[in-house]
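I have a structure here, written as structure tokens, and I will follow up with some questions on it.
Here the complex is missing one protein chain, while the rest keep their positions.
Moving on, here comes subunit A:
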């Protein structure tokens, strides 16, 4: 029962639906406005768009803190502006390879999956593109083969997971082992030197004072941002990760999209393989060791929800840069990598806590304050 209606307006509303836009009831609008006004001057802070931005602000805070620590501990170096600029560039260069991998990883995690095989794919693609046979085709052949290998391995991951119904963790763990094995087989466990000047130049050359690797990172990040925030692909990614059943019932092809996500991650690994090969002027089966951990950690620190459905590219980028800055901080202070790893672990926990706990209570605090002052 309880089928009751406001005779004055409901009929109009119902009838108005098929039309382009029904007239807005002025009383309703006023009421809505009032409610919004109750939100007060801090409403931007609470706004829907604000949430990601808020997180990223926290990460920038962490970054600034790290730089301040650097400046305090090595004030001698920081007093030289040229050194500071060079140091910034070296941090970005350090971040570039993992950064590219992290962009792909971010998509996979937002889409509700995980890719443990990224480091192995980078190694396989790197080894594949530096064999004597591939190098004989020149830079174009090397780039093509790296991208193709990355894409192909990503597709296999995707097929196993979406159509083979394997759990992502298991499928990509198996791929991690298999791809490294294949890389070792191909390279015969040797280091394969790259003789290609174009490829090697990607790491050693700069444009307008900025290393080319940093441009590649910027391009991948920009493309990833657009893809996630402005395209139907990105929208599907969030839907598939946020609630796969809802996505399926809305007519989204969840399996195909999952497949594409792993392919995208593989493609990013292919790009990273070229960059890493350029940096080392060589490739070997053990390269890009534990990149999967770095990429996952960076994405999580950047606010990507491990259970899927939420995450930002900018956050992931900040995560990667924070890690690179820590590494740099330890390097300029001449500290051991062991200590560095311990601090990294701490930073992961701290960053997540800062985002979750601190910001919730800060929001609450601001809220309460607003209430008492108005």
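Keep in mind that, in the parts below, a contact is a pair of C-beta atoms (placed from the backbone, for glycine too) under 8 Å apart; a residue touches a chain by one contact, two chains touch by 3 or more; residues count from 1.
One rule holds in what follows: contacts and distances are computed from a predicted model.
Missing chain, UniProt protein name, picked from "Lactate utilization protein B", "Sugar ABC transporter ATP-binding protein", "Succinate dehydrogenase hydrophobic membrane anchor subunit" or "ABC transmembrane type-1 domain-containing protein": "Sugar ABC transporter ATP-binding protein".
Within the whole complex, the absent chain has one touching residue among A:92, A:121, A:199 or A:239, and that is A:239.
Contact between subunit A and the absent chain runs through residues 1-8, 10-11, 13-18, 20-22, 24, 28-29, 32, 35-36, 38-39, 43, 46-49, 230-235, 238-239, 242-243, 245-253, 309-310, 363, 367-368, 371.
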